[in-house]
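Please read the structure below before turning to the comments.
Here the complex is missing one protein chain, while the rest keep their positions.
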Amino acid sequence: MMNILAIILLLPLAGVLLNFLFGWRRGEKFAGWVAVAVMALAFAASVAGFVQLLGLPPTERLLRVDLFKWIAIGKFEVNAGLMLDPLSSLMTLVVTGVGTLIHIYSIGYMHGDRSVVRYFIYLNLFVFFMLTLVLGSNLLVLFVGWEGVGLCSYLLIGFWFERPAASEAGKKAFIVNRIGDFCFLIALFMIVGIFGTLDFAAILQSAPGKLTVGGSAVTAICLLLFAGATGKSAQIPLFVWLPDAMEGPTPVSALIHAATMVTAGVYLMARMYFLFDLAPVATNIIAIIGAATLLLAATIATVQTDIKRVLAYSTVSQLGYMVMAVGVGAYSAAIFHLMTHAFFKALLFMGAGSVIHALKGEQNMNRMGGLSAALPATSLTCTVGGVAIAGIFPLAGFFSKDAILFSAMTSERGGLGFWLAGATGALLTAFYIFRLLFKTFYGRCNLTMEEQRNLHESPASMTFPLKVLAVLSFVGGWVGIPLIPGVNIFDGFLAPVFGAAGETHHEVLFELAMMAVSFAIAILGIFLAHNLFVLNVKGSAGYVERFPGLYRLLFNKYYIDEIYDSLVVQPIRRVSVRLWRDFDDGMLDASVNGAGGFVTLAGDVVRKLQTGYVKSYAVMMLVGVFAILLYLTTGVK
Amino acid sequence: MAPLEHYLIVSALLFSIGVVGVVVRRNAIVVVMSIELMLNAGNLAFVTFARFLDSMDGQLVVFFVMGVAAAEAAVGLAILILVYRNRETTDVDELKLLRL
Partner (left out) sequence: MMGLLLFYFAAAVTVAGAVGVVVLPNPLYSVLSLIASFLGLAGLYLSLNAEFIAVVQVVVYAGAIMVLFLFVVMLLDMRREERIPLRLPVQKFAGAILGVGIFTILVKVFSSDVLLTGAKGTFTAERVSEMGNTQVIGRLLLTDYLLPLQAMGVLLFVGVIGAVVLAKRRTG
């Protein structure tokens, strides 16, 4: 059990237990630092695991441990097994690394909150489940983690549950996820039915034999798995919970809804890539949905006024990129973007949290502006994050997004359409993120003089993670620089996992040209944003006046929530009410009450026998004698 | 001596009349007397069978039945007297205190 994998996994759980047993007595400082400590140790363990992997030859980079035999029914067996290969190692590094930074940030952000101990327990618990998800060696352990992070997401979104909006958002997240989980389960059943096992290695080996390429079975499985992924990774049609999830504390948004949980769907699909490679119809659908999602979310993000909402829709959009990459077979690129996105999105969220903290809870960008003077560290780091996400060379986002765009164009499952979607999305991304930056940190300040005087930068516990992530956003992409031989260690690292599937062949010149185009698009987006929100602020209002319908449509998120409500929620509600009133109350309760009533009725009838009238008793006895005589003489004869 | 069936029919008759008496009459004394009638009907049957089976057991049973009947009549009548003292009536239809 002193296995490195077990250590990585159980450290956060230890944090949960420690805080659960002693947290409330020892107070906020204890809880926070215990949580941070276990996270830091878990990160160290992840690094150790990573190093251990590097020590092995590339084709043998696999560490496994089975903790215990979990299920054994006939020939079906599932072990509580963990496995570390390049993919899961990478994921653990991201989860524990970014997670540690966010835990540190939380100490500052949640300072003074009533239930801070509960917060850290939930946060550590979340990391435990997330690690279960990425370290699992079979689909069932992964599913345990999958459900667990869903639970923690609910708990943390609704952390301030006395606020009705927060508890509603938590419920929405959980219920919408449930739909995806249901599809996931059906996929699991099918896999068990076909393969008789849920172990990744076993399925990988027997997949070509048991499944026909493009067959209905594998297509169904892949689509069902993808359905589960749309829930967790907020794609069409199950993305609606993510914007509402902003009701939770900002560090929660950073950790769960930017860096880790939402990437679970992408991870799942990357993990099962060998199945997806066998179902071209499914992957086509996946790519289309990914492209559609990234465009939809990006358009909505351009007009939102709540700073966290912009970032939420941005997350949905970036997840769309990753999903599209999976759809066209660029698994390595998808994971690359997952990593860089974790860096800059967490940074942006925490930066937004810093701004909100400084403004004592204000989240409306229209009330911000010019904060760079009062919040230098925050604004600088956020700007770095914004530049990264916009895809400007040489920051991280440029390389990862470019990798996706390139694969979208050149992969045999891709095409011009996907590239166009991605490019448009890139333009919009640069636009809305710089709109956010300009409105928040630059330009004229919309606060009163009174409020401006009270502004101060956040404490070190909050700015330190920002700085670290800013550095990572800057250099994080350099592990994946293409073309220059030997520098793209990222792809090389993941190659044993994805086999030949992750490779794309390219002509040097073509690729350079594509990179230039990506860069140009990003610059164009920034230019437009600068125009509308710095130079010509009145002009932006003019656009709103000229296209009121379009503006309303985007501002109200295409009314998707309303559509869902009328198409799905209300009918279900009506059926439920009907079931409750007529069936539960009417039938079940009535039958139970009826049984009681019947007994009372019978009692009333039988009570009449006890007349108290002596003669009638005598008569009854004689009648009994008569009956016995009758029986004896007619029956026995 | 008559044939067996004749005696038994008399016995059945006596018993049935006794039953009717218990059910119909309101006077407590008459009810007790009807019960005595039924007892005697049984006695007759016993003696009849004793005779036709050449056995003395039936007669001895009758002996004991009479003894028991005597004791029962004595105690029953004593109770009747008590009831009369309490309720001023011997009408069994008035005795309905045992109800719920």
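Per-chain residue numbering starts at 1, and chain names A and B are given in the order in which the chains are listed.
We take it that a residue touches a chain if its C-beta (ideal position, glycine included) is under 8 Å from a C-beta of that chain, and two chains touch if they have at least 3 such contacts.
Everything quoted here is computed from the prediction, not taken from an experiment.
Q: By the contact definition given up top, give the residues of subunit A that touch the hidden chain.
A: Against the left-out chain, subunit A lists 613, 615-616, 619, 622-623, 625-626, 629-630, 633, 637.
Q: I need the residue numbers on subunit B that touch the omitted chain, in ascending order.
A: Subunit B touches the missing chain through residues 1-2, 4-21, 23-27, 29-30, 32-34, 36-37, 40, 43-44, 47-57, 59-60, 62-64, 66-75, 77-82, 84, 90-91, 93.
In this section, only the chains that are shown with their structure count from here on.
Q: Would you kindly tell me how far, in whole Å, the mean C-alpha position of subunit B lies from that of subunit A?
A: 94
Q: Using the touch rule from the top, collect the residues of subunit A that touch subunit B in their complex.
A: That would be residues 607, 610-615, 617-619, 622 of subunit A.
Q: Which positions of subunit B touch subunit A when the two form their complex?
A: Residues in contact with subunit A: 19, 22-23, 31, 92-93, 95-100.
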